[in-house]
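Selected chains from the complex are presented in situ; the others are not included.
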Amino acid sequence: MSFTNIGFHNIVYPGFNGLQFSLMGMGLVFGGLLIIAVYILILPRLLAIGAPKPQKNTGKDEKDAAEEEEILLAIATALHLHNDFPEGEDRITWKSHGDMESPWLVSGRLHSLNIRKPANTWNISK
Amino acid sequence: MNLFTFYNNSGIAHLEWTNLVMIAVGVIFIYLAITKDYEPLLLIPIGFGVIVGNIPPIEGMPLSVYAENSVFSYLYLGVMKGIYPPLIFLGIGAMTDFSTMLSNPKLILLGAAAQIGVFLTFIGSLYLGFSPQQAGAIGIIGGADGPTAIFLSSMLAPELLGPIAIAAYSYMALVPVIQPPIMYLFTTKKERQIHMKPPRRVSKKEKVIFPIVAFLICALIAPGSMTLLGMLFFGNLLKESMVTERLANTARNSLIDIVTILLGFSVGASTQAQTFLTAQSILIFILGAASFVVATTGGVLFAKLMNLFLKEKINPLLGAAGVSAVPDSARVVHAVGLKEDPTNFLLMHAMAPNVAGVIGSAIAAGVLWSALGGF
């Protein structure tokens, strides 16, 4: 860049039209965001069509069934723990939507319930 | 530099219907992850990656994972160079509790038996004309372990990495759909109702020594498994030593999360329809499904075989957990067992073959790599 080269000839010259270019660029920005805006306006109506009430209920029922199963499972587990390991610490909770590690943790917790004495001192084996 | 150029530079101009198919696949992945809760931590990054990877990039512009100097290509390096999978294994090691396995080592053999899926699929792939290297990479899908599959194909058959990774993760996500029918087919109601004895207590000493000794055994038998299992057992030692809790914590949180995001996204973004939608990919998907079925069957039947010799019978459902797919297949075993008998809790026991399956498929990968890698 040299300051001797200031002028409009830098904006429009053969093979490059900076003004036209800017207009098109601005147009694309506007166009893109306008389409997003229109999509947002339309979507709720589309969703209303796509998800009529009966269908919604079916979905809900399925979900309820799944949840119910999970609750039953949790209760059964709790009972099992209570009956089989009465001395255990019943601090297990069944996370319905656990993250990646939860099964590990659950497994570990279940395991720890089988252990009557604390196993966290280094020198005690078996 | 006019409207035509702008149009030509847009993605619409180059969008093919195959891209639309792949974008639909990405959307389905995301849909399944959200509504069915199938492995969302994998399917959402992969699914969005598939969508991104199927936007037609401008010719020569550094955009796609395959374009030189593009940002996505740098993120994809961790896949291509096999760096992400061992880091994921580090995190998995730091969250894995091996105690159930330590308290009932018999169940480890189920994790070995399920690896029959790997080798039968290897033979099937050879039969169909894949090269031994490709066949090895396809076979490992039956190991049911995403990072292992990605690692081995990046080393043996990088040209198939996309379809193998997608197949592996898809079937891992579909474990709750694929496994139960097989489990019912090969077991009787009575077998499914077998209760397992509560496991014995495992001392801290045993837990600390285990990762070191297990690593030495695996690495001396199959040095090719050193990278993955080194990291797995390193992570586990960080956890079990108790004195490096902060490192274990970072390994199983920030580190594994960051790697999971980058791995899933860039694997997904590598599935450009133009290179992905081939007859080969379809074959790989078929072989992958077969692999999962064989692996599950292998685990279940081996458990029944063991029962011929054991006084204390094993619930053969546990064999299905030998495929790894941690922890989903253990969950499935637990759920099926609970359906037969609401007082039969198999989750804890199923974790033993499950983590053994992870070790088993890493050994299998090491063996295939060292024997087929042409060193």
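Chains: A and B, in written order; residue numbering restarts at 1 for each.
The rule is short, and it goes like this: a residue touches a chain if its C-beta (ideal position, glycine included) is under 8 Å from a C-beta of that chain, and two chains touch if they have at least 3 such contacts.
Being a predicted model, the structure only gives us computed values, none of them experimental.
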Subunit counts for every protein chain kind in the full complex: A x3, B x3
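Simple rule for what comes next: only the chains that are shown with their structure count from here on.
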Centre-of-Cα separation between subunit B and subunit A, whole angstrom: 21
